[in-house]
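Pasting a structure here, questions to come.
Other chains dropped; remaining ones untouched in position.
In this document, chain identifiers A and B correspond to the written order of the chains, with residue numbering beginning at 1 in each.
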Amino acid sequence: MSVTLKELAEKTNGIIKGDESCLIEGVSSPDKANKGDLCFITDPKWLAALEGCNASVVVLKDEHKDYFKGTVLVHENPYYVYAVVSQYFSPYPAVERSIHPSAVIHETTMIGNNVSIAANVVIEQNVTLADDCVIGAGSVIGSSSSLGVACQLRANVTLHANTQLGERCIIHSGVVVGDDGFGFAPNNDQWQRIEQMGNVVIGNDVEIGANSTIDRAAINSTVIHNGVKIDNLVQIGHNVIIGENTIIVACCGIGGSTVIGKNCKIGGAVGMAGHLEIADGVMITGMSQVTGSLVKSGASYSSGTGVSETGLWRRNIVRFKQLNEMAKTVKKLDKHMQQIIDKDHGSDS
Amino acid sequence: MSVTLKELAEKTNGIIKGDESCLIEGVSSPDKANKGDLCFITDPKWLAALEGCNASVVVLKDEHKDYFKGTVLVHENPYYVYAVVSQYFSPYPAVERSIHPSAVIHETTMIGNNVSIAANVVIEQNVTLADDCVIGAGSVIGSSSSLGVACQLRANVTLHANTQLGERCIIHSGVVVGDDGFGFAPNNDQWQRIEQMGNVVIGNDVEIGANSTIDRAAINSTVIHNGVKIDNLVQIGHNVIIGENTIIVACCGIGGSTVIGKNCKIGGAVGMAGHLEIADGVMITGMSQVTGSLVKSGASYSSGTGVSETGLWRRNIVRFKQLNEMAKTVKKLDKHMQQIIDKDHGSDS
């Protein structure tokens, strides 16, 4: 696993200052780097660490390019260069493109070229796997599902019937796509199950983190558009629609039928009620409680109380529960004070 | 997949206005419906959409029955009719009732009639599967577990030893039932593991959503009563008891030994501490932080700060942390103001 600096520079449109034949054999942090390693610096506070750094090449912004005496790759976005070079250093061994004999594959399955199916996979009827798909051990693919080119299912993934994946999606271990949405009609004190008749449709270049769950629609489709990145342990309810390139950090829960715009950034453990609309480019910080639509494109939203020492917090939440009463008292006081001031001014004049 | 309106009307005690021989071949929303589709309207704001709607039949409340010119099924609870008709339109192909040769089934397993066991299932010793059970691919059933009639385990479910399911339960993909509760005794700075000796007992008609976890009891049983519906990614601690027909939305965590009453509605991402009691019929809104028992039957509880724009929120949480001090100031001001008012009144009189 290695790449020449020349190849990397061409791929990222970076400019080399130094030895372009330099071979990159790993990525490290400036303090731990050895010969063969590439480092990158985005935050100027790390520039001092370049003193005595043993890396073979450091990726720096143009204004910092003289901070390193060795070979430098100059690029406006060093973090992006890091992302590109990381592709050469996968910790996973190259997949043998083969179909393991223990896999249980229905005879109707359409399998493209260069597809890999690991041990103990189960594929039901009428599934399509396009070229270059890699299906991890123990994964189960429900009937009539289709995977576009170069999709990867890691080990122990479950796709339910009629799930559609675009191209180059990565579905991590333990993910469940297309299991039933949570729909029940009240019927006296009991609940009448609503069969979830729709499916899940996922675009290109989507990534879904380990043990996340994406429910099938009640009617029509739950839709995850191109380029969406979802972290681990996220719940996406039925009929949710997520716009292109939106990113959702771990432990979020998105209620049914909520529509999230493009290019949103949703922090970890955010909860959203159902049937909301979130505008394009909205940013929501971690653990926010979203109970209404957020219609202002590009705005940033937050909630929660932050953390305090427990004793102080206990006293403060007692007051939180009296907040409306306190606000009324303040309003009354403000009114009285104004009368006093007015009277004083009157008597002063 | 189809059903006649006559059959549906009989099943739901609805009244047909129009063509009772009408064949229902799908369910849709009023704006997208084609011939063969059934629509239903619960919220009057959708009635306008019936103008020009192409559905073959619309389910309406009696007071709205004249809003649609075509065939109408009159019912007081159109949403319930939708739930009933949805049963005819499962997106899953009919299960072949067979036992896949790749399943590893212990010789002591008791298997009822019409049971289906998919590929790569593993069943340990002394398990009982009653008639009509369907076990999904890759599921693992621990020793001495028993499933009542017509239970369904979707793909990749894990039931641990001694788990008991009633009848007609649906356990979704990735669910783990009966793995160990979280019990450790402090022993100096270390933790001594407490073997979880109990099990999980689940009633009839219970549904547990994808990737949820229900822990076995330390002693005795964790109990999920009849008709409980649990959504995805929910954690139920050891020795929890959940009353009949309670519904728990996704991402909740219920601490050990908490007892929840019947007919409660627990919103998404609610957290409950352990050893609490929640009265029957309690409703808790999403993301609530429940640290004490809620003993008032039928009451509704909430917590959280809601969401604000980030800048405003930052200013407000600073104040939250000063809330007790502010409350004391307000109290002092109120006292002073009262003295001033009293004095003024005194001087006025």
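In this section, a residue touches a chain if its C-beta (ideal position, glycine included) is under 8 Å from a C-beta of that chain, and two chains touch if they have at least 3 such contacts.
Predicted model, so just to flag it, every value in this text is computed and none were measured.
Shown chains number 2; the total number of identical copies in the complete complex of this file is 3.
Basically, only the chains that are shown with their structure count from here on.
Separating the centre of chain A from that of chain B, both taken as means of CA atoms, is a distance of 25 Å. By the touch rule above, chain A contacts chain B in their complex via residues 102, 104, 120, 122, 124-125, 138, 140, 142-144, 156, 158, 160-162, 174, 176, 179-180, 182-187, 189-199, 211-213, 215-216, 218-220, 233, 235, 237, 251, 253, 255, 269, 271, 273, 283-285, 288-292, 294, 299-306, 308, 312, 315-316, 318-320, 322-323, 326, 329-330, 333, 336-337, 340. On the chain B side of its complex with chain A, the touching residues are 26-29, 32, 77, 79-80, 82-84, 86-93, 100, 102, 118-120, 136-138, 154-156, 170, 172-174, 205, 207, 209-211, 227, 229, 231-233, 244-245, 247, 249-251, 262-263, 268-269, 285-287, 304-311, 313-314, 317, 320-321, 323-324, 326-327, 330, 333-334, 337, 340-341.
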